[in-house]
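Just one protein chain is left out here, and the rest sit where they should.
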Amino acid sequence: MGAEEASEDARELERLLAEDGRVEPTDRVPAAYRRALVRQMAQHAHSEIIGMQPEGAWIESAPSLRRKAILMAKVQDEAGHGLYLYAATETLGVEREELLAKLHAGEQKYSSIFNYPTLTWADVGAIGWLVDGAAIVNQVPLCRCSYGPYARAMVRICKEESFHQRQGFEILHTLARGTPAQRAMAQDAVDRFWWPSLMMFGPPDADSTHSARSMAWGIKRFSNDELRQRFIDMTVPQAEVLGLTLPDPELRWNSERGHYDHGPVDFAELARVVAGDGPCNAERLAHKVRAHEEGAWVREAAAAYAARHGHQGAA
Amino acid sequence: MTAWEDPLWEVFVRARRGLSHVHVGSVHAPDAELALRHARDVFTRRQEGVSLWVVPASAVTASRPEDRDAFFGPAADKTYRLPTFYDVPEGVEHL
Partner (left out) sequence: MTTTLVPGSARALLALGDDALLASQRLGWWISRAPVLEEDVALANIGLDLLGQARGLLARAGELEGRGRDEDALAFWRDAPDFRHVCLVERDQRDFGTTMVRLLLLATWQRELYARLAASSEPGLAAVAGKAVKEVAYHVDHARAWVLRLGDGTEESHLRVQRALDAEWPWVSELFDGSWLDPEVVAAGVLPWPDELRPTVLGEVAAVLARATLRLPDGLADGLAPEPGGRLRGRHGEHTDELPGLLARMQQVARAHPGATW
């Protein structure tokens, strides 16, 4: 593509964003906008899918049938949400299969949080409360992002996810009021998931490579640090209701700022986990690849059946 | 392992009787029968619908963004098609 054409695309995008703030699939947009979108949506979709594993591992061991049903429905939602997001990337002409291949090859990322293990039942509660809580803070602004199919998928996802955080909070609330062992389990889970949840908002603004451009393009609406602060402000009072401690001695209300001050997030750890050196990176990816490979014969069978009986599938 | 290229199907849901089917997203499936079942499982888990359509994505013909002015611009200056175009004397009802 010539430089002239590229700058014309950039002007067209500027015009669209200025006129109604929304871009739709067939609009003419710069390749860089498209690449940034695909990267962000794919990472988001992959996170939903890999995110099924840490909690999914507890479906078979949920301690009551009510909890088992809730968890099964929640992990199912994550599959659904991954699907909505892959469908949104398809509107940019990127096939799901292509994205899965990149995920499986380690060429595309998913959220670092899912590389931490779930060691006890209380972790299911901590994930719902903290991880889904952080995800919601990240996602709500995306309901107004500039790319129409992504924004619409996010509206649907946010609506469905409103129960995810509540069920996590409810698990921890019950444990915190349970036996001493249950209470200890809840505190331990919060201790382990608090800092990784803060890392979900990404590196500090000063080090965030794509932030400024993404903001201008309307595919990101608030900075990493703003969202992180919003999450902390929202979560501290909830921890008090739970009667659980957040593992940060520096956490205190700053009336001048109107926000909670907090201790430093270990971004070196975030970098390590993102680079593949987290506790469960290899395990998560291997699980996903194995499932995909072991399902190949099923997909091939369905394709062969359709080829033989017609794609209308009259059966 | 061979490549997997299930066609894409656009999904439309009727939320309740009396309303139109509305586009909600898409699913992959090798044929229409599975596409319909996948659409049911993925898009109606919370009682969102009473009827479903699946349409091969390849069957949709769309207008092009660059045709927007030629297609949709000419309607802009014909506001006499709208009831608010007309002055109605005060006191006239049921008009």
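As written, the chains take the letters A and B, and residue 1 is the first residue of each chain.
In this section, a residue touches a chain if its C-beta (ideal position, glycine included) is under 8 Å from a C-beta of that chain, and two chains touch if they have at least 3 such contacts.
In this text, all values refer to a predicted model and were calculated from it rather than measured experimentally.
Of the candidate positions A:Q43, A:Q76, A:S208 or A:T245, contact with the hidden chain is made by A:Q76. Across A:L13, A:V29 or A:I49, the single residue that touches the chain missing here is A:I49. Residue-level contact of chain A with the missing chain is found at 49, 52-53, 56, 59-69, 72-73, 75-76, 79-80, 82-83, 86, 96, 121, 171, 174, 178-179, 181-182, 287-288, 291, 294-305, 308-309, 315.
Within chain B, the residues in touch with the undisplayed chain are 6, 27-30, 33-34, 37-38, 41-42, 45.
The criterion applied here is as follows: only the chains that are shown with their structure count from here on.
A straight line joining the Cα centres of chain A and chain B is 28 Å long. Contact residues on chain A toward chain B in their complex (touch as defined above): 24, 26-28, 73, 76-77, 80, 83-84, 87-88, 90, 95-97, 153, 156, 160, 293, 296, 299-300, 302-303, 305-306, 309-315. The touching residues of chain B, when paired with chain A in their complex, are 1-8, 24-35, 42, 45-46, 56-57, 62, 64-66.
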